[in-house]
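A protein chain is absent from this complex, but the other protein chains hold their places.
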Amino acid sequence: MAERAASREPFVPAVYQPPLPTDRLILKHGSPGAGDRTELDVLIVGAGPAGLACAIELANLAKRGGGAELNIGVLEKAAALGEHCLSGAVVNPRALRELFPGLPDSDFPFRAPVRKEAVYLLTAEGRLRLPTPPTMRNKGNYVASLCEIVRWLGQQAEALGVNVFTGFPAASLLVEGQRVVGVRTAAAGLDRDGRPLANYVAPNDLVAKVTALAEGTRGMLSQAWSEWQQVPAENPQIFALGVKEIWETKRPLDRIVHTLGWPLPRDAFGGSFLYPLAPNLVALGLVVGLDYRDGTLDIHSLFQRMKLHPLFCRYLEGGEMVEWGAKTIPEGGYYSVPARRSGDGVVILGDSAGFVDVPSLKGIHYAVQSGILAARAIFAALRSEQASAVQLAEYDRAVNASFIMQDLYRTRNMRLAFKDGFYTGGLKAGLMTLTGGRFPSRKIAMQPDAAVPRRTGLAGGAGRDEPRVADGTLTFSKVDGVFKSGNTTRDTTPTHLIVGPDVPPDAATFYAHMCPAGVYERVDGTLRVNAPNCVDCKATDILGPRWTPREGGSGPKYKRM
Amino acid sequence: MNDVLAVLEQRERTLRKVSNEVVTGARRLADALGQGGGGARVDALVIAAGTVAGADQLGGFGADKVITLTNPAFGHYAPEGHARVIADRAKAGGYGAVVFAASATGRDLAPRVAARLGVPLAQDITDIAVEGGAVTVVHPVYAGRALLKLKLTARPAIVSLRPNVFTAVQRPRAGSAETAAVDAPVGRVVVTGIKHAAAGALDVAEAAIVISGGRGLREPANFKLLEQLAAAFGGRAAVGASRAVVDAGWRAHADQVGQTGKTVSPTLYIAVGISGAIQHLAGMRTSKVIVAINKDRDAPIFKVADYGVVGDLFEVVPKLTEEIKKLHG
Partner (left out) sequence: MKIAVCVKRVPDSETRVKIASDGKSLDEAGVKFILNPYDEFAVEEALRRREHAGAGEVVIVSLGPPAAQETIRTALAMGADRGILLQADRVPADGLEVARALGAELKAGAYDLVLFGKMAIDDYNHQVGPMVAELLDLPCVTAIAHLEIAGGKGTAEREIEGGVEVVEFPLPAVLTTDKGLNEPRYPALKGIMAAKKKPLEVKPTALGAGSLEVLALSPPPQRKDGRVVGEGSAAVPELLRLLRDEAKVL
């Protein structure tokens, strides 16, 4: 395909995106190819906050019910709990209180209560303090590390007899008719060309009466199931991409900070956060909606530049960057949550179902709550041996009646309003806040991120003026970031990314900027894929080559993200 | 007593070069132990099937006496026999310390000797001193990310020296030599032979000099420049590669230096056309001396290199090869 030099034609990512490989993602139960087969009562895919909360609540219900212990298995693709979990985070404790009634807040794996907070509008050199929007007030909430929360939840789950299998990614759903009966895991020990090595491990089939999909953002099996079952949603799901670092600082931080504006261009939605995990251990990051218009926008570069702003560098100067990571966030809110998140033999939890409230930047307590509600519905359904769609629909009813959907409904258009730009969006969002969501109230229609056209060519982009060379003390290259994510993926694993045919140079450039981990490079007009760099943020699955799971333990090893 | 027993290594009746380092380290320790008065001797011990070439040079490194103990059974390394002979000698001679090289043989032998004598072993040390009459050592741990300082309170103090650290220092000493036959206890563990490595198959992790190339080489054929430079060093150098060029299929994964490849710690590491990403640095950061050649003066590799040359590698490397050839005559 000839290059459209200095093209004025917008670039539409969807054109070059291969479709979801559903023939691989949905397999008939009994299909050949598996080694071992294990039977469980309940199978949970993903040991994040939603998956583990579901496991814990289920185990407790079984214990209290006095009947037989439930055989519960949780599959986690990371080598150890928490290693693929990343969030800000400022957590609302209400769901953990529900999961562990009687436990005081001080026993929860939080870092510190939020005492002070500030919101700023940043410019290249300065800042303007804004009044904290009501949706962003965090009194009563706690600064936390999601990794630490997940490791703690994991301990609680294992103490209750839950089997947590780390290093086992779920690669396909196993179905019988319309019913989900389990999953097949990915193989391990293949070489670059897909040939088995000496320590090859065949995929495992795990079958259960109910499978709970808690895969986190842009869950693959959740997508496949919703597409297969043609589950409608009012809007497609849309996403943001965040890049985050943790720093040990010389100067203490005593408040949580959020910023809007610079360095994001006005037609991009997002902002930054700066949280103290401890006075001298800060988490900071920059998040941008993936419907950004400038095809050269490079969130990692913008984030590196952002750290040079006085607001940030006064904390970071003299300190040390100890971790780096990236993750996408489902941002569609109320209208993007699928009409049903349950079916025959299956329920969908947490981020995979889209339970994230962008205006308040909250998702963890919704994930935990969805896990609790799912557990209750599953437990009741198991009683009657069937676990049918009708019975599991009780989970949907419970979620719809809970604070999860109430909260999402209230802010249903706030993020969506920003599709028209920062100021218009800000104005609309302000009005929504004032009117408690009543005005403007009609659903704002959105396109999937991949369908949004991007400006290409040399016309000034947010990718301009990036620090040409990272200095290695305050700013870092993508490759160095990947090192700090703890990623030691075997260089010879088969590539897990499905690239569309005939990727033109424009697409290669777009992917290279999009990916925070430097997986994609444009080399002499062609696309070069450095798959081992991938940190599973899923931006690629949303805008570019499709993501599939690699052998267990691949990807980042986050410690306190 | 403050005398030090230095255990040397021989192969095929010739002393291995690392023996010079062992004597140098032993001499340093003996001088420190002897400070209190009375001085201290260094007796060098070599166990072999017969006389060993090079043994008479050791006075030049500070040995007072070289003792060659012979038995036909000691042609190859005989772990149980060596351990017994050395332990008996250490006891009989009342030595204050026994020094080994932390070579493949030394790492095997030193623990046996220590256990026989009922004393601890400080293995693979990079520094040695005497403080308050006790031997103190430094031992790198966590892959060189930290240094452990230890005190040995028992006597004799048994230590093994990391190779290439205690650079052999000429310290002439009027010494003597003696050779004696010893009984070889029947060993259950028998070395039946040594397979020699094929010529040219020097592994990057073993080589004293590593020359690595990155994307700056532009194409696989250009690695020939690095191979020529390696050859100019006369068999001591191996050619390594950054992850980028291995991923591109230019070089074998066995040559990859870096976090997901091999970790190397040569005496001299020359990075050619390599930018210096942390994952590469993680694989060579503990090299003794790092040289970088790159045309981008802002490349991060220059921050970690001891000596840098900013320039076109296609000019610099051939010139370097030419000069090295001259040096080696």
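Per-chain numbering from 1; labels A and B assigned in written order.
Here is the rule we go by: contacts are C-beta pairs under 8 Å (C-beta built on N, C-alpha and C of every residue); 3 or more make two chains touch, one makes a residue touch a chain.
Every value quoted in this text rests on a predicted model; they were computed, and no experiment measured them.
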Which of B:2, B:19, B:68 or B:105 touches the chain that is not shown?
B:105
Consider the whole complex, including the chain that is not shown, and state which of B:45, B:67 or B:121 touches that chain.
B:121
Note that subunit B touches the absent chain at residues 16, 76-77, 79-80, 83, 102-105, 107-108, 110-112, 114-116, 118-124, 136, 139-154, 167, 188-197, 206, 267-268, 288-292, 297, 302-312, 315-316, 318-320, 323-324, 327
Those residues of subunit A which, in the complete complex, touch the missing chain:
36, 38, 80, 163, 165, 167-168, 185, 188-189, 197-199, 201, 204, 206, 322, 486, 488, 552, 557, 559-560
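The rule is short, and it goes like this: only the chains that are shown with their structure count from here on.
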How many angstrom lie between the CA centroids of subunit A and subunit B, rounded to a whole number?
49
Quick check: in the complex, which residue numbers of subunit A touch subunit B?
468-470, 472, 477, 479-480, 482-484, 488-492, 530, 532
Contact footprint of subunit A on subunit B as seen in their complex:
243, 246-247, 253, 256, 259-261, 277-279, 282, 298-300, 303
